[in-house]
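Every protein chain except one is present and positioned as in the full complex.
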Amino acid sequence: MANLDYSSPSSVKEVVKILTAAKGKAKVMAGGTDLLVQLRAGRLKASTIVDVKNISELRTIKKEKNGFTIGAAVSGAELGAHKAVNKAWPGVVEGLELIGSTQIQGRASLGGNLCNGSPAADGVPGMIAAGATCLIAGPKGTRTVPVEKIVVSPGKTSLKSGEFLVSFFLPNRPKKSGDAYLRFIPRTEMDIAVVGVGVSLTIDKKGMCTDARVSLGAVAPTALLVKNCANALIGTNIDEDALNALSEAASSACNPIDDKRGTIKYRTKVAGVLARRATVIALKRARKN
Amino acid sequence: MAKVTLPIEVARSHCHGERGHDVSGSDIREIVKKLELQFPGLRERLNQGLAVAIDGEIFQDWLLQEVETDSEVYFLPAIEGG
Amino acid sequence: MGNEKDHLEAIEGKEKFRYIGTSPIRPDGVDKVTGRANFGADFTANGMIHGRVVRSPHAHAKIKSINIEKALKMKGVKAIVTGQDFPKIDPSDKVVGEVVVSFYDMSQNVIARDKVFYDGHAVAAVAATSIKIAEEAAALIEIEYEVLPAVMTVIDAMKKNAPVLHKGMKTEGMDPVPKRSSNVASRAELKLGNATEAFKDADVIVERDYTAQTVHQGYIEPHACVAEVSADGMATIWSSSQGQFMVRAFVAKLCAMNASKIKVIPSEIGGGFGGKTKVYLEPLALLLSRQSGRPVKMVMTREEVLRATGPTSGGHARAKIGAKKDGTLVAAELEMEYEAGAFAGSPVKLGCMTGFAPYNLKHVSCIGWDVVVNRPQAAAYRAPGAPVAAFAVESAMDELADTLGIDPLELRIKNAAVEGTQAPYGVKFPKIGCLETLRQAKATEHYNMPLGPNQGRGVASGFWFNIGGQSSASVMVNPDGTVIVATGSPDIGGSRASMALMAAEVLGIDYDNIKPLVADTESVPFSDLTGGSRVTFATGKAVVEAAEDAVNDMKRRAAKVWDVDIDQVEWKDGIATCIETDIHKPMTIAEIAAMAGKTGGAISGKANINAKGAGAAFATHICDVEVDPETGYVQVLRYTAVQDVGTAIHPAYVEGQMQGGAVQGIGWALNEEYVYSKDGQLQNTGFLDYRVPVASDMPMIDTVIVEVPNPGHPYGVRGVGEVPIVPPLGAVANAVSHAIGIRMADLPMSPPKILATIDAAD
Partner (left out) sequence: MAKHHVEAIINGDPAEFLCGTEQTLLDCLRDELSLTGSKEGCSSGDCGACSVMLDGRLVCACLVLGVEVNGKKVETIEGVAKGDDLHPLQKHFLQEAALQCGICTPGFIIAAKALLKENPHPTETEIRYWLAGNLCRCTGYDKIIAAVQKAAAEMRGES
C-alpha cells in the first residue's frame, strides 16, 4: 500500500482516462465500505483510488419514461428514501437496505455491492429478478449489460480494463406484478447473507402467473438467475404445488460451499424455504398493483 | 484435632491415597508442618496453587490462619476470576 | 424457612443506610459520555514511535530461522525484538497468587521461542516512526517454519497418537504418572461419598454428552499500551488492564527487572471480563522502548485480539444424575475435558467444583482433564470454568425433570443447597441464597406466562464462589473537608461509584464530596487485580476500613481540641459531637479538616487487607425462545435473571452486571464460536463473523435482585459480576430443546445445527 494515490474526478470521461492510464492498478470507490476493509487488511493491490462520488450521474436517481436510472454510487439510505422506486421495486430496495448497519447504509452503494463481486451481495438478486441492466462506460464508449452478466466469479467482473459501472436501469413495474427479497442471517443484523432470494412475478386478472424471475444469492460462485424456478410458477396460480415445485427447483439450483457462514446442506434447504416465502410476499404485492 | 482433607490427586501422590488426616495445631502453618513430617514434600505440593478452606471460609493465600481443635480444613484448587 | 427472615434483615439494614442502595451518577461518567476519558489507545507520549507484532500464520510449527536484516535496514525502523531478546525462564518458575502462573509458559505465549503453538502466535515485534513503516518492516522479517500437524480439539488432542505440543508434558494427578508425553496437562478429581454405589438406589438416571465451544470475551477495546524506558533503566507503562500490579509483576518477571523500576499507570479499561488479566503487548513494548530509547505505543487490531488473546475454554462434558421417583437426587457424576489452548491451565478444576454446587448431594464424583490444543492460551472469562459445567448439569437437571414429570424449578427447589450443605469441593456453605433465587424465579410473572407454537421455556441455575484477596485503599481528607479515596483496583463496570458510596456511608458526608480514583503502582500499596467479582467486596471492605481509620483520626483531633477523652467523641453524619457535655460546639468534617495543621497535620486513613469472608453467589435464569422450524433461527423472546447479590450497593450497576453477563451467555449459547480451517487458521477474525449479540437480537433483560446479606462483609456485599454468565447456556439450551422437542447438547445452537437436528429427527 506504499504511495497510494487518490483522485475524485467530476466526469465519467475523466474516470475512464484515469482507469485506462492506470492499466488495471486503479480501484473505483463509491461508498468504500468493502474497499476500505480490503485496503486495511492489505488485500488491496492498487496504485490509485478513484472516488466517483463527485460525479452527478453516479449520484442521482432519474425517473425516465420507461423506468428509473439509478446512479451506481447511490447509497442504500438514498435509494430507501426515494418514494417512487420504493413503490415500483420494493424488493430491490429491501435488498440494498439490508446491507450492513445504519452507518453502512449511509455509504454502501448499489454499484459497489455488485462490482465487489461477492456471491452473497444483498443488493444483487433483487436487481436480477427485476431485470435491471447496467450502463458501463469505457475507452470504447458505453454499453448496456444485464446485471447477471457483470460478476463472473467471486471478486471478478466482466468489466474490461478502463471500464466502470455508471448506472443501473430499472424498467417500469408492469401491471399486476410485484417483487420481494429475503435473506437468511444467523443474527437479526450485521451478517452476510447465508442465502438470499429475489423474486419478481406478474399475474393476469385470473391470478395466473404470466411472468417470473427468481434469483438466488450466496448459494453459488455468483448470484444465479434460475429459470426452473420461474418455470415452476409461470402458468400456475401459484398454488401449493407450484410453491413446492419452486422450492425444489431453488434447492436443486444451488451449488454452494461449506464455510464459516453455513453448510452446503443448510444453504440448499433454506434456499427452497426462502424462495417460497419471497414468492408469497411478491404475490401479495402483485395482487395489490 | 482438626479434620484435614486433601485433594484426591495430592493424597495419591504424597499420602498413599489417604485423603483425611486428623492433625492438631493452632494455625495452618503448624498443621502443614506436622503433615510434612509425616509426608515429606507435601508442603511444597500444597503451595502449588492450592487454597485452603477452614470451616467453610476460603483463603487463597494461607499461612497463619487460625484453626480450632474441631475445625474442618479442606485444601482445594485456588480460584481465579474473570 | 430462613429466607423470609434474611429478607427482613436485608431490608431493615437498607433502611439504616443513607447512601448505600442509591444509584447516583458515576464519578467518571461525564468523561465517558463526552469522549474525554482516556482508554488504552488514547495515550500519546512525546517522541513516541509505533510497534507492530509479526504473528505466525501456522497453528503448529518449528521456527527454523528468523532474519531481521532487511527490516532493520528500512528507514524509520528503530527496534526489532524476537524471543531471543527475552531472558530465559526456568520451567519450574511459578508463583502462587490468585492462580499458579507458569512464567515459562507466559513468556513463550508473549513471544514464541523455538516453536509456534497457534495461528497468530507472536514471533517478532518491530518499532518504527510510523505504523505504516512498522507494518512494512514487519512484512520484511523473514521467518522459516517447519510446519507440524495441528490438534484443534480436545477429542483429537487426547487420541493415542496425537501430535504432542509440549515434549515432556506428563499428565499430573495420574497414579502412576504416565511415562509418555501427551497433550493432557493434568487430571483433577473431586469426590463426596460414593457415587458409583449410590446410583444403585436411583429410580431414574439421566446421562448425556455435551460440548461447548471456545469463545472470546469480546471486549470492544483492543489491547493497547505505551511503554517508555528512560536512559537510567526506569520504565513507565500506560496500559489498559484489569490490574496495574498484575502488569508490573508479570513484566518484571518476563523482562528480568525489579518491580521498583517499573511504574504502571492504568488507563480506563474498555472491557475485560477476565481477558485483561494477562499481558501480551507490555513486555514487547518495553523491550522495544529499551532498544530504541523512545516511548513505544502498541495497539492490537481486532484480528489480533481474536487470533492471539485469551478465549475461554470450550470443551466436552459428560453429566450423569440419579434420582428417586419423588425427585430427590441420590448421586451425580461429571467428567469434563477442557481446551486449555496452547499452554496448560484451563479452568476445568473450577468447572468440577461449581457444576453441582447449587444442589444438596451426598454422593458426587467430578473428574476434569486439562488438555492443550493449537489455539491461543485460554484466559479467564466471567466465572472461569463454571458455564460449561453448568450447561451440562443444568441440561441434565432439565432432562431429569422432563423424565420425572416434575416442574424444573420444583426439582431444583427440592434439592437446593442451603446453609450447611456440603459443596462438591468439600466446603460446608455458610448463609447462601440459592433457595431464595429459585423461589423468586418461580414467583415471577414471566415463569407463569403461557407459550405459543414453536416456543419453549428453559430455566437453569448457576453458582460462583466469589473471592476476596488483597486490596488497599487510602482515604485522604482535604483541608476543605472533601475526601479522596484511592484504590488499586481498575474500574471496569462502575466500581468507583460503589467505593464512593461505601466511603460516604462511613464518613457520613455527601457522595459528591468524595472523589474515588484508581491509583498507579507507586501511589497505593499492592492490590490484586480486578476479577472474580472481588472489587466491590474486597476493595470495598478496604475502603470501609480506611474510612473508619480516617474517622478515628478525626475523632482524635476533635478530642484534642475539646481536651476530652476520644471515647467522649461521637461521629455521625460527618459531624463530631462531644457526648459528655454540650459546652463544645459539634465540629463538621470541614471544620476538623481546617484545623488539621493545629492538631497534628494532614488527616487520612488507610487499609491494606487480604479480604476474607467472600460470599457465594447463586443465580437462576428463565429464557423463552421461538424457533423457526424451517430455518433453525432462534429468537429470544423473553429473559429474566434472578440473583442473590447479598446487598446491592449501586442497584443500577448490579442490574447492569446481571444483564450484561446474561447476554454474553446467550451469545455463547446461540452463535459465538471460533471457526478454524483444517490446518488451524482462524477463519472468523472480526466481529462480522465472530457473532456477538447485537441490540436487535435481544429483548429487555428482566432482573430480580435477591438480597441475602453476606455475613462476611460489613454491608452484606456478595460479588455480582461473575455468576450472571453461568446459567444462560443451560437456560437457552433447555428453552430451545423444549421448543423443538429434541435435546440440544451441542453449543452453539446455530441455525444450521438446529435445522440438522430437526431434520435428523424426522
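Just so it is clear, A, B and C label the chains in written order, and each chain counts residues from 1 on its own.
The definition used in the following text is that a contact is a pair of C-beta atoms (placed from the backbone, for glycine too) under 8 Å apart; a residue touches a chain by one contact, two chains touch by 3 or more.
All values derive from a computational prediction rather than experimental measurement.
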> In the intact complex, which of the presented chains make contact with the chain not displayed?
Replying inline: A, C
>> Given that one chain is not shown, which residue among C:82, C:513 or C:659 touches it?
In response: C:659
> Taking the entire complex into account, which one of C:105, C:119 or C:268 touches the absent chain?
Replying inline: C:268
>> In the whole complex, not just what's shown, which of C:45, C:89 or C:688 touches the removed chain?
In response: C:688
>> With the missing chain put back, one of A:71, A:100 or A:162 would touch it. Which one?
In response: A:100
>> Touching the absent chain: which residues on chain C qualify?
In response: 23, 25-26, 28-30, 32-39, 41-42, 44, 132, 217-222, 268-273, 299, 301-302, 492-494, 650, 652-653, 655-657, 659-664, 686-688, 692-696, 698, 700-701
>> Even though one chain is hidden, which residues of chain A still touch it in the full complex?
In response: 1, 3-6, 8, 31-33, 36-37, 39-40, 49, 51, 53, 77, 100-104, 106-107, 188-190
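Everything that follows uses one rule, which is that only the chains that are shown with their structure count from here on.
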> Quick one: chain B and chain C, Cα centre-to-centre, how many Å?
Replying inline: 27
> If you look only at chain C, which of its residues touch chain A in the complex?
Replying inline: 132, 135-136, 303, 630-633, 670-671, 675, 683-684, 687-689, 691, 693-694, 696-697, 750-752, 755-756, 759
> What part of chain A is in contact with chain C in the complex they form?
Replying inline: 1-2, 41-42, 184, 186-192, 194, 259-263, 265-266, 269-270, 273
> Touching chain B in the complex: which residues of chain C?
Replying inline: 94, 96-100, 172-175, 177, 186-191, 217, 272-274, 277, 347, 349-350, 353, 380-384, 425-430, 465, 467-470, 531-534, 610, 612-614, 712, 721-722
